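There's a structure below that I have some questions on.
A single protein chain has been omitted from the complex, and every remaining protein chain is retained in its original position.
By letter and in written order, the chains are A and B; residue numbering begins at 1 in each of them.
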Amino acid sequence: MKLLNRTLIAAAVSTGMVGAASAKDLVVVSWGGAYTASQQNAYHAPYMAANPDINIVNDDSANGAVAKLRAMQEAGNVTWDLVDMVASDAILSCDEGLAIEIDHNAVLAPAPDGTPALEDFGDLVVSPCFIPQIVYSTTFGYRKDKVGDTPPTSINDVFDLAKYPGKRSLEKKPINNLEWALLADGVPADKIYEVLGTEEGVDQALAKLDTIKDEVIWWEKGAQTPQLLADGEVVMGSTYNGRLFSVIEEEKQPVGMMWDWQVYDLDGWVVPAGGKNEADVLEYLKFATDTQRLADQAKYISYGPARASSAPMVGKHESLGIDMAPHMPTAPDNASNTLLYNYEFWADNVDDLTEVFQAWLAN
Amino acid sequence: MALPAYAGTLETIWYYLFRFICALIFFFLIAPIVVIIPLSFNAVPFFTFTEKMLTLDPEGYSLRWYKDFFSNLNWQGAVKNSFIIAFFSTIIATFLGTLAALGLSRSEMPAKTWVMGILISPMIVPLIISAAGMFFFYTSIGLASTHVGVILAHAALSTPFVVITVTATLVGFDQSLIRASATLGANPTTTFFKVIVPLILPGVISGALFAFVTSFDEVVIVKFIGSYQQRTIPWAMFSGLRESISPTILAVATLLVLLSIGMLTTVELLRRRNEKLRGLSPG
Partner (left out) sequence: MSDAPLVTVDGTPLKVSLGRAKRKAKIRALLLVAPLFLFILLTFFIPIMSMLLRSVDNENVAYTLPNTADLLAEWDVDSGDLPDEAVFAALAADFKAATVSKEDDINATKVGTRFNYEKSGFRSMFRKTNKIFEKGGVEPPYKEAFIKINKRWGDADYWRVMQREMRGKTDSYYLAAVDSGYTDDGERAMNKPGKRIYLKLYGRTLGISLLITCICLLLAYPVAYLLSILKSRTSNLLMILVLLPFWTSLLVRTSAWIALLQKEGVINSVLVSIGVIDDANRLLMIHNATGTIIAMVHVLLPFMILPLYSVMKTIPPSYMRAARSLGATPFTAFTKVYMPNTVPGIGAGAILVFILAIGYYITPALVGGQSGTLISNEIARHLETSLNWGLAAALGALLLVAVFALYLVYDKIVGIDNMKLG
C-alpha cells in the first residue's frame, strides 16, 4: 500500500504541475505536425520570449474543432483561447456564434507603410470572425518516374486514364472534385457553380468522375496523398500544396507539382466566444498576424502569407535555403488557372451534395 | 490425441491434413504480430523487408525508430498519459467491479439478470455511441479535456471485465466457507480478508489487468472527450497510421507486444493458481 500511495502522490504532483505554472497559459488549437511547428517558430516562440508572463500551449485538435467548440459552448465551458480553422469552418463558427467578431483595424497591426489591416488582408477576410493567416491551395502531385517524358500539365490529364494509367488519390469529399470534373468536362470556370447548382450539373460532374472511379483511392487526411505518392501507390493525387512541397524538397521524393486549376482556400484564426483570456489573445494576435510574422511563417512551410504587404518579404526556407517565393501557390507561374473556394455555394449545399457524393461512392 | 493404430489411409491423410490446416490458422493468428518485430528494426522508412534485411546484413537493421520513440516528446507525453489514465481507471474499475461481483454472486441478489445486463452493457454498446454520449455529457459537466474525465470514462468501460472475471472465480466459491469461518469465531472483516480475498484475488488481478488493457488500448473515447493534453499511445498511433506512416509506430507496437506478453503470462499463472486453489485441476 505504501508503494501505491507514493505512486498516487507522484502522479498527482506531475499532473498538477501543468496547472501550477506561474505564467498564464493560452491554449492555441492548431493542426499539429509541420504546420504547428511553423507557427511555433514564427509566432509563439518570439512572442513568449518577449512576454515571459504568457505561456502558449499547443493543442493539436484542429481536426473536428468546430464540433468540440460547439459542444463546449453548449455546455458554457470554453477552454480554448484561439483556434486555427479553414475559412469555411470559420464562417460556420461565426454564424453559430461560436467565435467573436473582430474589428480588424482596431485589433490588428497595420502594414509597415501604414495601410490598415483590413485593407492589407483585402478580400481574404471572408467573415467578421476570421483573421486570415495563409493562402493554401489544393492541387496535384504526380510521380515523375511513372509519367514518362510527358508530365501532366492540365486537369484533363487527371481524368485521362489512357495517357496516365494507374491509381489517383482524391479527397473523399464533393468539394473540389466536382469542380475539377466539370472543368475537365469542358465547363468554363465562370459557369461552374451555376452548373453545379442544378441536378443535371451534379450528374454531369459525377458522370465525369465515374470515368476514373475505379482508379481512385479516396483520402481523408492531407498526409495521405504524399504518403501514397512516396510509396508509389498512386501515380497522381490531390493534396495541399505545402504537403507536396515537403515531399519534393524535404524528402526528395521523385514527385512533381501540377498547378492547373489549383483551388485556393484560406486558413486563419478565430477567437472562441466565451474564452477566458480574450484580452491576452487579442494582444497576441496583434503580434502574430503582423506583416513580418506572416512573412516569417513562409520560411518554414510553403503557404502564401495572407497580407499583401508580407509577399515581398518572403525569403528563403530556414533549413533548405531555397527561395520560397516560387513555391507559393500565388506565384504568377503557378497561378495561371485558379479557382477560389466558393464559400457561399458550399455553405448551402455541402450537406446535400455530400450525401449525393457518398451515395455515388457507395454505388 | 495420437492417431489410432487402426486408422485407414483416408483417416491418416485427414489426420495430417487437419493438423496442417490448424497450423495455418495458428500462423494467421500469430504471424502479423511476429512480423512487426523485425520490421521495427528497419534501417529505412518503409513497412517492408529490404534486400539488406533479408540477407541479414547488419546495415539493414537499426535502432533509429526506437531512438525516435524515446527522444520524441510527443510519444513520451503519450506514454505518460496512457499510464496515468490506465492506472487510475483500473483502480476505480477494480474496486467498484469487485464489490459488485461480490453482491451479484450472492443468491439473495434480486433482479440479477437485469442488473448484470446493465453492468455489462459498456462492453456491448458500440464504442462510437458510448463516445458520442460521453462527449456531450462530459463536456456539459466540464470534465471533457481533463484527465479525470477520461479516467472516469475508461473506468466505466472496463468495469464489465472486472465483474465478469471476479464473478467467474466466485462461481465455484463454496458459501459454506464463510459460515465455517464464522463458526470458528472469525468476525466478518477477518473472514473477508482471510477467506474471501485469497480466493477471489486471482480473479480480481486478472480483472484488473483486463481493465488496464482496456484503458491502455482505448482510442475512440479518448479522442472524443480528451484534448491534446490527454493524448495516449493508441491515439498517437491512430493519427500516425492515418497520416504519415513511420516505422516508429512499429517500434511502439513491438514494445506493446512485449507488454502484452507480460500481461498474458501473469493472467495465465493466476488462472492456474486459481484452478489449483479450487481443486479443479490437478495442477
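Definition applied: contacts are C-beta pairs under 8 Å (C-beta built on N, C-alpha and C of every residue); 3 or more make two chains touch, one makes a residue touch a chain.
Keep in mind that what you see is a predicted model, and the values were worked out from it rather than measured.
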> For the full complex, which residue in B:R106, B:R179, B:K194 or B:K276 touches the chain that was left out?
Replying inline: B:R106
> Which one touches the absent chain: A:K24, A:R70 or A:K276?
Replying inline: A:R70
> What is the set of chain A residues that contact the non-displayed chain in the whole complex?
Replying inline: 63-64, 66-67, 70, 73-74, 76, 92, 95-97, 172, 203, 217-218, 231-233, 344, 347-352, 354-356, 358-362
> Which residue numbers on chain B touch the omitted chain?
Replying inline: 1, 11, 14, 18-19, 21-22, 25-26, 28-30, 32-33, 35-36, 39, 46-49, 92, 96-97, 99-100, 102-104, 106, 108-110, 112-113, 115-122, 124-130, 132-138, 152-153, 155-157, 159, 161, 163-165, 167-168, 206, 210, 213, 216-217, 219-220, 224, 234, 237-238, 241-242, 245, 249-250, 253, 256-257, 260-261, 263-264, 267-268, 271
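Operating definition for what follows: only the chains that are shown with their structure count from here on.
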>> Quick check on the complex: what are the chain A residues that touch chain B?
In response: 7, 11, 14-15, 18, 32-33, 57-61, 68, 71-72, 74-75, 77, 79, 220-224, 226-227
>> With touch defined as at the start, can you tell me which chain B residues reach chain A in the complex?
In response: 80, 84, 87-88, 135-136, 139-142, 144-145, 147, 227-229, 239, 242-245
